[in-house]
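With one protein chain held back, the other chains of the complex are shown just where they sit.
Our next item is chain A:
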Amino acid sequence: MNTIDATEHYSTSAHDRPPSLLTVILDTNPHAWAQLSSQSALPLSTAVANILVFLNAHLACNYANEVAVVASHTQKATWLYPVAAASPDSNQPPRDKDGDTPMPSHNRPPPPHEMNKYRPFRIVEEQVTQNLHRLLGGTTADDLSATTSTLMAGALTLALSHINRRTIAWAEAHGGETDPNAHANNTTTTSTNTAGGAAAASGGDKASTESGLQSRILILSVSSATGAAHQYIPIMNAIFACQRLQIPIDVCKLAGDAVFLQQAADATKGVYMALAEPRGLLQYLMMAFLPDQRSRRHLILPTRVDVDFRAACFCHRRVVDIGFVCSICLSIFCEPLEKGECLTCGSVLEMGDYGAKPAVVARKKKKKKVRGPGNGASATPTPTPTPGP
């Protein structure tokens, strides 16, 4: 109705920069942390202390900035901050054990030595440490022996849900562009296939690119990618969602190596850094990961030019340059299939001439060469050149 008023008002006040929401995903995989602290003397407690300083720095950049922290643990992904009201849901035993809503902790008078601490800092610090203690305390030996990987896909999905919620809330509070007509005009944003269905979501994502809440995700990863194979599809889905919403995923790799996270950072134009010296975590965080999207336009970012885009085949997990793809389920194979039957979906595929080997004229007085299936590498190297493929 009074859009004119509103736009006028906000264009004048638009000089104070819109706040940004930083979501930190902390990989709390105990296996990986045990390894890391023995190798490079960075225990989890020090890392958490460094992260808290970093979060405070982010909060201090702008009074309206927000943070969120998700833990990606071995058996579950859960919120460290902000924690939702306790639910009687049986799926979250650590949270409902005390049955407290987080409110009382806000109102509780701070310990005397923290009397003068900036309140947002104190709340973040209290909740993160409290919930982390609870999470680690609730981890049993059985949980640890069951798996060594971490639930990164779940943590990413939780983080995205929270970002979505905050973006909607921010747009509503500030008269943001939740108007479906406004988003129809917007041709640069990729919108979902059911038009206005995503009015809120894509209105929000448009807002995030221009004047709305800016969100980004920082992953502090310690686990290697070995366990992440079964999470491939969910992680990829989360990455594409970030790409659509223009949320950069920054990756700070303390140990191990994860191809998915490299691709995540590359696809969403985030920063990927594998730390050479994990003890300098705080400095890396402050220097490389503190600037928000707007500042980054003016900075030269640590980029990673050689991203490994090769695919792993579904049959032998080999990394391939040239692969064969089933036209029905898009599974990747490293060599033409024996019977022309897709190993994933079982459909019979037309092979084309891929499996065919060139006809070799038999040489006189030579042993017949034994060939490996499908590829041209000969098993026995012959000194004389052979008419191989």
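Here are a few things to note about the model shown:
As a working rule, a residue touches a chain if its C-beta (ideal position, glycine included) is under 8 Å from a C-beta of that chain, and two chains touch if they have at least 3 such contacts; residues count from 1.
Everything that follows uses one rule, which is that contacts and distances are computed from a predicted model.
Missing from the rendering is one chain, named in UniProt as "RNA polymerase II transcription initiation protein" (options: "Ribosome biogenesis protein BOP1 homolog", "p53 and DNA damage-regulated protein 1", "RNA polymerase II transcription initiation protein" or "Exoribonuclease phosphorolytic domain-containing protein"). Here the missing chain is touched by one residue of A:131, A:157, A:223 or A:246, and it is A:157. Screening A:41, A:60, A:287 or A:345 for touch with the missing chain picks out A:345. Only one of the listed residues, A:62, A:75, A:130 or A:293, touches the absent chain: A:75. Where chain A meets the omitted chain, the residues involved are 75-79, 82-89, 91, 143, 146-147, 149, 151, 153-155, 157-158, 160-162, 164-165, 168, 180, 184, 187, 190-198, 200-201, 230-234, 236-241, 244-245, 263, 267, 305-312, 320-330, 332-333, 336-337, 340, 342, 345-352, 354.
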